[in-house]
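Removed from the display is one protein chain of the complex; every other protein chain stays in position.
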Amino acid sequence: MNPQSPQQLVRVSQLSYRYADEPTNTADGAAWALQELTLDLRAGEIMGLIGPDGAGKTTLLRLLAGLLKPVEGSLELLGLDPIRDHSRLSRQVGYMPQRFSLYEDLTVQENMRLCARLRALPRHETLGQEARLLEAAGLASFRTRLAGKLSGGMKQKLALISTLLGQPPLLLLDEPGVGVDPLSRRELWTLVHRARSEGRSILWSTAYLDEAARCDRVCILHRGRLHYLGAPDALLAPLRGRVFTLEPPAAARVALLRQVQGIPGVQDAMLEGPRLRILLRRNATASELPLPYKLHPAEPNFEEAFIDLMGDQHRATAPSVASLEAAAEPTAEIVIRTEGLTRNFGSFVATDHLDLAVHRGEIFGLLGANGAGKTTAFRMMCGLLRPSSGKAEILGIDLARDARRARAHLGYMAQQFSLYRNLSVLQNLRFFASVYGLKPSEAGHRIRELAERYGLGPWLHRNAAALPLGLRQRLSMACAVLHDPALLFLDEPTSGVDPFARRAFWQEINAMAAKGVTIIVTTHFMDEAQYLHRLVIMNHGKVIAQGHPEDLKAAAATQSHPQPTMEEAFIHYVEQGGKP
Amino acid sequence: MKACIHRLIALIIKELHLQFRTPRSVMMLVMPVLLQTLIFPFVVTLDVTHCDVVLLDEDGGPHAAELRQRIAATPYISHVEHVTSQKELHRILDARQAMIAVHIPPHFSESIGSGRNAPLQVICDGRRSNSSQIAAGYISRIAQRLSAEINGLPVHHPEATDRGEALVRHLFNQELSYTWFIMPCLFGLIGMITSLNISAMALAREREEGTYEQLCVTPLSPIEILLGKTIPATVIVLGQSSIIWGMAIWAYGVPFLGSPGALVAGIIVYSLTLTGIGFFISAFCATQQQAYVCMFCFIIPCILLSGFVAPVENMPEFLQPASRLDPLYYMVLIARGIFLKGDGLAEILPHLASLGAIGLGTLGTAYIVLRRRTG
Partner (left out) sequence: MRLLALILKEFRQVRRDSSSILLAFVLPILMLALFGLCVNYDTSVTKLALVTEDEAPTAHRFLEQLQGSPYFRVNRVADESTAIEQLRRGTIHAALIIPSDFSRTVEARGETRLLLVTDGSTPNTAQFTSLYLQSICATWLQKQISTSTAAGTAAIEVVPLYRFNSAAISRRYILPGSIAVVISFVGTFLTAMVVAREWERGTMELLLASPMTRFEFILSKLIPYFLLGLGAMGVCTLAATLIFGVPLRAPVWLLFGITAIFLLSVLALGLLISTLLRNQYSASLVSLNVSVLPTIMLSGFIFELSSTPGWVQAISYLIPARYFAPSLSTLFLAGAEWAALLLNVLLLIISAIFWLGLVYLSTPKRLDP
């Protein structure tokens, strides 16, 4: 049972894998899900497995869990072979598949016990652990609730603590942070850090680069290849002194962004609230930049580190900046109005007297923890759910009266992937194009345009079910905007999407807003709040704060946090609002 | 209106894409039709063509010998096992090695010779009384004929089945071929499974996968969504029916006397009715599993009540009205009428009206339920 070398729990060398049903005629490499991967995991460390959608993260974890058989190369966990010694190994490895693999029709406790017994853990031992873990995850009072009735964050916590039962020395976690609000995410990390302090090793896969900071080492994958293996800080080191921000006047912002992106010495540039963030190429210096504004040096982030690491490679998957028109500010015209919008589920009030007014061209955010009532509010605003009381109007159309006329003007992207899994990407796009009444020629043109912009080109003939998570989200988005809707409802659109795609998303959204499209969005990512014109923070069905993100941040400043991030501000409001 | 048709076409193409996406899914639609058209015509028959008889002759006289000989010579009786004791007779019958037992008692020939009635015991196997009753019928016909000959009564009309009391003409199906009977029934059976699966199961699947919600935020109206399932279902059922149609005419030589247009109309109305029922089922089911169980609960009674397995007249009085609610009952009448009796549109119109009424009732309810749910 003892690993050969206690220092190396996992050893992977020259590992390659390709899916049997993958078309092999594509250019070399593209068909490989993993290629010549070599890495190791030491005892007691958290390794972040980081990469954009389709990088091979899930494939690697499945190989480690013995669910796939390597095509080439070898791997060893705790000195054992994952295929040959599957039954011995699976007792000592906690594997958490992507996106809640729980039995939704079993209760929290039943799910945990099932996991414990599947791994043949002695009952007396697990009972104590179970109580402790449920307590630590804040699920102790939900023991008898069905897993299907938990919020997304709670589901992920439950899935995580289920793998922790029996204290396996190794945890393989596949994107546990997807679809989880910042509070729950923080709790997930607390659980994982505690597990590490008890001597466990963790492999945490994620598409969120900001999570790299919380790992001991990170392993960056891109298109099945290893691009970096080492401490997260070392990733940032080469960027110091190359990242700057500048604060142009609002009117000149977008024009400036385009100008900056055209400068050869600039590797990357993006808008961040009122500021413009610039990453210089390795050999460029700030003084070379022909810019009329003052440059402030800034702390590099992992996203930039990743861009730097990939060079220009990532641009092939991440779409280039969409044409940004002059940044039009939202107009005064109100396109969505809700009055006293309330929805009860039995005695539970999911949304409580919501009064909102959204202006044309506005990017309007609904923020809140899982279960705060965002999705319910959202669904009532696009006519999917009848309010218990109150009313909602879109473009002056009362949804209770004529929802169908309103629907022709709105695009909707559901939280869970809800396109036809058994149709190809192209068939899905064509279907929604015709449903929205696009003429065939028009549709063809539009589909080509969107496919290119969202990087769906190589996937057009694949089944939607076969797409990696992030690409599915892009496809959903493409389907939602096919008909140039006046209103766009996006329910956690960037959940599970890699940073480049996320950024491209937001650029797209910005561009659309500039053209007068109104966007309502719910999100868990607090860093995305900066893209919003206005947002409300919801808790327990009520609005607890609303306003411009910068103002909300400023208002949340305290002595200990003079300059809070949006995430800190959010937690501040929720904690404040949580108290009566 | 034009936009509506445009959207509808998109829905139909989508559904057909889903149904014909992989060779496997095409197989799943075609294979059952082929299997059933290939096997069922050979199975559905209440004739007994291979009958094993066990015989005990305790008489041994000339009339008994004559009877034995005639039994052995009957074409439907494939084997006669002679035994010497009652015990053995029962053993063979009980072990299902014979369908019926014939017991010629002592003094059989003597009684006949002296002009008295002679009893002949035929023991049927109550475990398969239908088949053994038919077999017993063969024996009693032999016995009747034999006694008629002994009495010197005339035996005319060789074309009639026994003593020639009545000339029988079986209209529409002179040979009483069960294949002619079953092929029209298959239209109903196969159409039922396909239509229900596409409506009830596919709608439940859309609901489970969230695509239904996605459809709800598009300008599609509930009616369009329902039609978007109904029309592809009908198209597929028509495709499957054409296989059965072709097989019936070319492979089995079933006469087609009626109007093809009427049959197409019948299949379309039938399929529409069933999708209405499918929506009705799925409107009340949350998951595919539930839709599946409900569908099953519907199909079995339909098959039993349709008169395809056993005649409707033989059912108890209180159940017979129930078969008037069974779409399969009408479809069987329509298809059989058109194939064998030469019915046209005018003749099947009452059946179409009944089908339409069932379909409108269920579809209407489903529409109201779906509407209320989505708003």
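Chains here go by letter, A and B, matching the order in which they are written, and residues are numbered from 1 within each.
The rule is short, and it goes like this: contacts are C-beta pairs under 8 Å (C-beta built on N, C-alpha and C of every residue); 3 or more make two chains touch, one makes a residue touch a chain.
Fair warning: this is a prediction, and the values are worked out from it, not measured in the lab.
Undergrad: Would you mind listing the shown chains in contact with the chain that isn't displayed?
TA: For the complete complex, the undisplayed chain touches A, B.
Undergrad: Touching the absent chain in the whole complex: find that residue among B:Ala3, B:Ala251 or B:Ile300.
TA: Counting the whole complex, the residue in contact with the absent chain is B:Ile300.
Undergrad: Footprint of the hidden chain on chain A, which residues?
TA: Where chain A meets the chain not shown: residues 19-20, 62, 65-69, 83, 86-88, 90-91, 93, 95, 97, 99-106, 110, 113-120, 146.
Undergrad: Please output the residues of chain B touching the missing chain, sorted low to high.
TA: Those residues of chain B that touch the unshown chain are 24-25, 28, 31-32, 35-36, 39-40, 42-51, 67, 90-91, 93-96, 101, 111-131, 133, 136-137, 139-140, 143-144, 146-147, 150-151, 153-154, 156, 160-178, 180-181, 189, 193, 197, 201-202, 205, 287-290, 292-293, 295-297, 299-301, 303-305, 307, 309-311, 313-316, 319, 333, 336-337, 340-341, 343, 347.
As a working rule, only the chains that are shown with their structure count from here on.
Undergrad: Hey, how far is the Cα centre of chain A from the one of chain B, in Å?
TA: Going by mean C-alpha positions, chain A sits 56 Å from chain B.
Undergrad: Once bound in the complex, which stretches of chain B touch chain A?
TA: Going through chain B, the ones touching chain A are 3, 6-7, 9-11, 13-14, 17-18, 21, 209-211, 213-221, 374-375.
Undergrad: Mind pulling up the chain A residues that touch chain B in the complex?
TA: Against chain B, chain A makes touches at 382-386, 399-400, 403-405, 407-408, 410, 412, 414, 416-423, 427, 430-437, 463, 479, 489.
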